[in-house]
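What follows is a structure written as structure tokens; I'll ask about it next.
The other protein chains are all here in position, but one chain of the complex has been omitted.
Coming up: chain A.
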Amino acid sequence: MAKQIIEVTMPQLAESLVSATIDKWVKQPGDMVDMYEPLCDILTDKVNAELPSTVRGKLVKHLIGEGETVEVGTAICLIETEVSDQSSQSTDNGVSEAATANPQMQPSASRPLVSASVSSAIDSNAPMRHRYSPAVQKLAAEHGIDLSLVPGTGEGGRITRKDVLVAAESGSAKLGSASTGGAPSSAQPSAGAASASHFVPMDPKVPVRSTGMHLTESPRIPSVESQAQEVPGRGEYFIDITPIRNTIASRMRQSVTEIPHAWTMIEVDVTNLVMLRGKLKDDFQRKEGINLTYMPFLIKAVVNAIKDYPIMNSIWAVDKIIVKRDINISLAVGTEDSVITPVIRNADQKNVPGIAHEIDDLVRRTRNNKLTLTDLQGGTFTVNNTGSFGSILSQPIINYPQAAILTFESIVKKPVVINDMIAVRSMVNLCLSLDHRILDGVICGRFLQRVKENLESYNLDTKLY
């Protein structure tokens, strides 16, 4: 029986683990340690974990003190073990597996000179050989690769995406080819690199296989993995993606990729509406306690036009178009760093003051973060008051899965020709993005024309109640 000193290293206990802190040593120098017995408590993120020993023996020395943080792979303590002369054949499954999978490993593993460090490396790496990242697993599944036959060149012998691609190119490590045996599955980076040459596609002895993609198959959209740098450079800074930002991003992307957008615009003379609002607003403020804006007039005009063209209030359902009977208007409300679309339900059953109150309430609750789920559900058509920030033209993205979205731009005084005379009128642009699977130019033109008529029909005699 020979004695040897094994270095125990900080294992890669999580894919994202870079370093961990030794919280407390459970075993002190001189203590006997069984395999799998906790050596110390380690801390990472919100996890406290007992770190098991990979060998049986006597703890000789702590290399890292309590409270110290070390990188994965750093030696943390020394354990003295007794080995039979045969080799460092420990009882660890990982080692015997590695040995069977790779006969070439055996000689090196039993070389006494390196046995101490190598076997400890294998011990701590053995479970890792079987730990594949989801990306690697997916890639392997796509290419029909048996991961146990792929040499890992990543940290601690981990298999990287590149390793899988190399194996796929070379056609080795295909599932079912295990019987050919001898495929190196070394955990040692150096050995891995040496055997990796075996997989280089240029090797004439290995037939180069196609990646399995056929011409008839449309190329897969590659899933983009974020390879972004982790620390900002001097000339930039990072902003964390908030959940709401993330939701906006995925909804916008879904809308733009799924819906074939078309766009159209109409100009409306709202001179009379401007005068009407001017006449009513002070009284309204006094009586209702809220500001009278143009939005309730616009929404009323839009809702009445939808009643004439119900197809505007629909969604594309692949094999059919679903036309919604309820007219629920989603109102785009911008906050400092997001946009949210709370819903005015059954807007067709409400008058201008009713809609004004609802807008006021929804906007206030949006800004105070007090919206509930029901406030956000069931919208059938979206209206966006882009004019509030001075825009005169915008090209909105449809609020998925609705059929259309309409923007109300800034009201601008313009010279307009009426009866061959030039007049100064208050003009506004209405922009409409539409789902071209459902709607065409003709129907949208008529719809916008109806909205225009409705808006232009407001005058000083219009009664609010």
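As a convention for this text, a contact is a pair of C-beta atoms (placed from the backbone, for glycine too) under 8 Å apart; a residue touches a chain by one contact, two chains touch by 3 or more; residues count from 1.
As a convention for this text, contacts and distances are computed from a predicted model.
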Complex member absent from the view - protein name from UniProt, among "Octanoyltransferase", "histidine kinase", "Na+/H+ antiporter subunit C" or "Carbohydrate ABC transporter membrane protein 2, CUT1 family": "Octanoyltransferase"
Sole contact to the chain not displayed, among A:46, A:234 or A:463: A:46
Touch criterion as defined above, residue of A:242, A:349, A:395 or A:457 at the omitted chain: A:242
Residues in chain A touching the chain absent from view: 13-17, 23, 36-38, 41, 43-52, 127, 130-131, 240, 242-244, 246-247, 369-370, 372-374, 376-377
